[in-house]
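Here the complex is missing one protein chain, while the rest keep their positions.
The first chain written gets the first letter, and so on, giving A and B; residue counts start at 1 in each chain.
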Amino acid sequence: MLHTVNKSPFEHRALETCLKFARQGAAVLLIEDGVYAAARDTAVAEQVQEALKTVSIYALKPDVEARGMQNRVMDGVRLVDYGGFVDLVVEHNAVQSWL
Amino acid sequence: MTEESAGGIAKKFLYVNRRAPYGSIYGLESLEVVLIGAAFEQDVSLAFLGDGVFQLTKGQDTKGLEVKNFSPTFRALEDYDVTKLYVEKEALEARGLSAADLVVPVEVVSAQRMAEIMEAQDVILSF
Partner (left out) sequence: MKFGILVNEGPYTHEASDTAYQFVRAALAKGHQIYRVFFYHDGVNNGTRLTVPPQDDRNIVKRWSELAAEHKLDLVVCIAAAQRRGLMDAAEAKRNGKDAHNLAPGFRISGLGQLIEAGIQADRLVVFGD
C-alpha cells in the first residue's frame, strides 16, 4: 500500500498515525507540507529514521524545492517528481491519503 | 449495474474517518458518500481513527449550533447493509471512551488489526 502524508509533522499527527498503520514493505510519500518530515536534524527525524527500517519513504521533489529544503533531506528518503508519484501509485495496490 | 461493470466481483471500499464532527463538514459529507455508495452493492467498511471516533459518541445535541445532528444516521447504516464499522482501540481509550459510549455497535480493533483491514482494501476514501 502507498500512504501519502500532506501535513507538517510539527503541527499534526498525520505522519505519526500513518506510520502506526503502515505495514512492513509499505511506501510512504510525503507531499505538500508533509515534506517537512524529510529534513535532517528535526524533532521527528529519529521517528522517520526508525520508520525507514520497515517502510520506504519518498518526498515529492517539487514540494521539497518549493520549501527550500533540497539540501536538508535526510539520507534514505528518496525524492520523486510527479511522474514518480504516478509510478508509486501504479506499483501499489491501493492508496491511503492521510489528510 | 455495478456487479456487471466490475465483472461480478464487488470491490472492497473503506471509508476512513479521522475528523471530529461539527468543527468541519468532512464527517457529514463522508457519511453522505457512504449512504449513496451503499446502493452500489460493494463490500463496504468504515474505519474510525483518531478524532473520527467522536462522530459516533452518544448524546450529541446540535440544537444550539443550528446544524443537523448526523450521529443518528449511523444507526441507519444497518438498513443499507453497511455493518462493518471498525474503531481503533487506542483512539477510543485516549479519548476516555469505550464502545458503550457509541451510538452503534462497532468492532473495536487494535492498530495491528486495523492495519490488516486497510491493507485488504481496493479503494480507500478519506475526507
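Here is the rule we go by: a contact is a pair of C-beta atoms (placed from the backbone, for glycine too) under 8 Å apart; a residue touches a chain by one contact, two chains touch by 3 or more.
If you're wondering where the values come from, they're calculated on a predicted model, not measured in any experiment.
In the full complex, the hidden chain is touched by chain B at residues 2, 5-6, 11, 13, 25-26, 29, 32-33, 36-37, 39-40, 42, 122-127. Although one chain is hidden here, its contacts on chain A can still be listed: residues 6, 31-33, 60, 62-63, 81-83, 85-87, 89-90, 94-95, 97, 99.
Definition applied: only the chains that are shown with their structure count from here on.
Those residues of chain A that touch chain B in the shared complex are 1, 13, 17, 20-23, 93-99.
Considering their complex, residues 16, 18, 49-50, 111, 114-116, 118-119, 121-124, 126-127 of chain B touch chain A.
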